[in-house]
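Heads up, one of the protein chains got dropped from this complex, but the rest are sitting where they should.
Chain naming follows the written order as A and B, and within any one chain the residues start at number 1.
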Amino acid sequence: MFKRSLLLLGVALVATPLAACSQFYAQSPQPQGTAQPGASPAAGGTLDAAKSRGRLVCGVSGTLPGFSYVDQAGKYSGLDVDICRAVAAALFDDPNAVDFRNLNAKERFTALQAGEVDILSRNTTWTISRDTSVGLEFLPVTFYDGQGVMVRKSAGTKDLKGLQGKAVCMETGTTTEQNFADQMRKLGVKYTPLVFDDANAVYAAYEQGRCQAVSTDRSGLVSRRTTLKNPQDNIILETLLSKEPLAPAVKNGDSRWYDAVKWTIYGLIEAEELGINSQNIDQFAKSQDPVVRRLLGTEGNLGQGAGLPNDFVARAIRKVGNYGEIYSRNLGPGTQFNLPRGQNDIWAKGGLHYAPPFR
Amino acid sequence: MSSDQLPITNYLLPITHYHYMKLQKLLRDDRFWQIAGQAIAFLLVVILIALLWDNLTYNLRQLGIQLGFDFLGVQASFDIGETVIPYDPSNSYGQAIFVGLINSLRVVVLGLILATIFGLIFGIAQLSDNWLVQRLAVAYVEIFRNVPLLLQLFFWYFAVFLNLPGIENPIALFGAAYLTGQGVFFPWIEATAGAGIWLVLLLVGIVSAIALWRWRGRVMVERGRAGNQIWYALGSILGAIAIAFILTRSIPFRLNLPQATQGQIEGGLRLSPEFCALLAGLVIYTSSYIAEIVRAGILAVPKGQWEAARALGLKPNRIMQMVILPQALRVIIPPLTSQYLNLAKNSSLAIAVGFPDVYFVASTTFNQTGRAVEVMLLIMMTYLTTSLTISLVMNLYNRSVQIKER
Partner (left out) sequence: MQIQSSAPPTPPTSPLNWVQKNLFSTWYNSILTLVCLAVIVWGLSSFISWVVSTAQWEIVGANLRLFFVGRFPHELYWRVWTALGLILSLAGICWGYIVRKSPLFSRTILFGLGALIAAILLLPIELSARLWILAIAIISIVGYAAGRKLPPNISPWLTAAWGLVFIVNLWLIGGGLGLTSVPTNVWSGLLLTLLTAICGIVLSFPFGVVRAFSILYIEVVRGLPLIGILFLAQVMLPLFLPPYLRNLDRVLRAIAGLVLFSAAYLAENIRGGLQAIPRGQFEAAKALGLSPPLVVLLIVLPQALKAVIPAIVGQFIGLLKDTSLLSLFGLLELTGISRSILAQPQFLGRYAEVYLFIGLLYWLFCYGMSTASRYLERKLNVS
């Protein structure tokens, strides 16, 4: 009798906080549709978290020269890296206030979902399923790309049909597998896919001759070709298998952070459209052109709505450069890649980069 | 007892000394602590599960992700490098995972057989009276036990199998098998029409051979007559083959030899480098553990058994077969079961060498669909089922070799 009542008392004592806790969690979530301007939802607040931390946490690849590469000394460089640096400059006026995390293709989305990184700047293709069911929010495209195939020059393969019966290496967790399968199915070509979990393993197997071709985004192929033993023995086929718009991403459900980063990136593109770069920004700061003044924050308070200081674009341009400078620094004529701007030019010059007005 | 010795509770709470003594008695009662312990544990588990479930549903709602297994019917759109059953990218995710499962089973079954054989060899070699053989076996066990399996897999794949020469100039083994960087080619048997009858009869022959073997063994032990086990078993198998031959008047099996012709190798059975590396790594790693288990099992048989058997005049192979192994098996089977389970679970490392097993395919499915929870549940169910099956079979065998006590 005594034992039983003690037991019941214990159960009651323990169950009460349990009930209280579940009430707490049940009340907090807000329905997806309501986005209050300026208010951060319970799950969001990345902007505030980053500001209080004083550093931006950026998820990159780290193994892709030209896009995100870390050398032996631990220095990061690349297009994706510079985009993160520009955001950090906009936030903290310091392009080096960034912590980089190397993520492979498999874990990049979960790292972002879990909040381990604030931005994923890792040459990720923008697709509907990633935008909707995986729970990401894509920022403006920073590199328009397509999927390509690299083969050995000695094999004499001219197009996809020449890969009949051959083995093709790819990395898992990417759109590459599905694109390749779709295209080959359309052409009726039988091939053997060889999929690895790590990009290094993919190129290792290709080098050893296990597979006769490697397929990934064209930019990735160009970049990794420079790390092969004899780069000139490998050619990249002309065929493009798919559209691959590469864009950075942030987590779903955090519109304030999303807006802040989005407009920073648009600011880089708009600056190139207006001809503002890191060299002449001081002169442009004195300009009387209202478009320039609004962009650089000398006039108006466009930054406030995004939760950033008004001169956030000016900070990014001054410390990192506009989009054109970032591109040429990492992939331009002065580098080993020498990729022509092509689709990646601003709209005025025939490319696809187009920033909405800063007004 | 004088009043100033009563506990202070008597003055503060309306609990009498009687209740205090009852409480003390309770706290010293074993059963109370057992029940209390179990109740607390149960409560903690319930609370933990409830909290976790709450968090999970909340987070999933925040991210806008739904739970459900309907994605298994969606088109997979990715291809799988090695399949035994026909598969193409227009099949569903569910079918892709099934293909992965069959690949896993291929590796696991073959790996279990080979690991047992290697383990037995090296285990018995460790007890050999030849000093060189014994030291070699000990070196084998100590080296492969103390290096991580993942590292061994990487080594086998990148440093051994991928370094084999290209398919244009393969390494030929006895003119019948070829080792290349694209795969290993073996001669294989192809079945043509009429093979079904042969296989059924062969199966019957093997089963009856085992039964005859055991019967003659019992005759040897009980009546002391010559057993001639091997003759009976062989006779049964040959008889089955003879009946099959008479019924079908042909041999419906054809040897398929790989032919190396101008940069291609046609025919034979091709095992991919991924499969070979995975198999080699798993077999060698697990066999080093099994060798230790076998050695411990044989050493566990008391020395007196050996001496008594020798005193009875039994030959060494009879000693092993009739006296030592039955007793050693009792000690060997339980740890052997856990090593088998380890092999089945370690086959999930196929992802490191690019072999599409069930974990790899499920992981790819997760990458394409973003369904972490469902895919995780699928993986768990697959591995739990495999583990349970292996445990069940081995436990049945274990029960049959244990001493039957009253």
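General remarks:
Quick note on the criterion: a contact is a pair of C-beta atoms (placed from the backbone, for glycine too) under 8 Å apart; a residue touches a chain by one contact, two chains touch by 3 or more.
What you see is a predicted model, and the numbers here were worked out from it, not measured in a lab.
When the full complex is taken into account, the listed residue touching the unshown chain is B:L136, out of B:L23, B:L105, B:L136 or B:A177. Within the complete assembly, B:S348 is the residue of B:N103, B:Q182, B:S272 or B:S348 that touches the hidden chain.
Residues touching the missing chain, restricted to chain B, are 27-28, 30, 33, 37-38, 40-41, 44-45, 52, 55-56, 58-60, 128-133, 136, 142-143, 145-152, 154-155, 158-159, 341, 345-349, 351-352, 359, 363, 366, 372-373, 376, 379-380, 383-384, 387-388 (touch as defined at the top). Residues 25, 28, 42-43, 63, 72, 74, 99, 101-104, 107, 110-111, 113-116, 197-198, 200-201, 203-204, 207-208, 226-229 of chain A touch the missing chain (whole complex, contact as defined above).
Please note the rule applied: only the chains that are shown with their structure count from here on.
Centre-to-centre separation between chain A and chain B, using Cα means, comes to 42 Å.
Across the interface of their complex, chain A is touched by residues 22-23, 26, 32, 35-36, 39-40, 43, 47, 50-51, 54-55, 58-59, 61-65, 77-81, 88-90, 158, 162-163, 166, 181-182, 273-274, 351-352, 354, 356, 360, 363-364, 367-370, 372 of chain B. Interface residues of chain A facing chain B in the complex, by the touch rule stated above, are 2-3, 7, 10-11, 14, 18, 21-22, 25-26, 28-29, 32, 41-43, 105-106, 109-110, 113, 129-130, 132-135, 167, 172-174, 177-178, 180-182, 184-185, 191-197, 201, 204-205, 208-210, 251-253.
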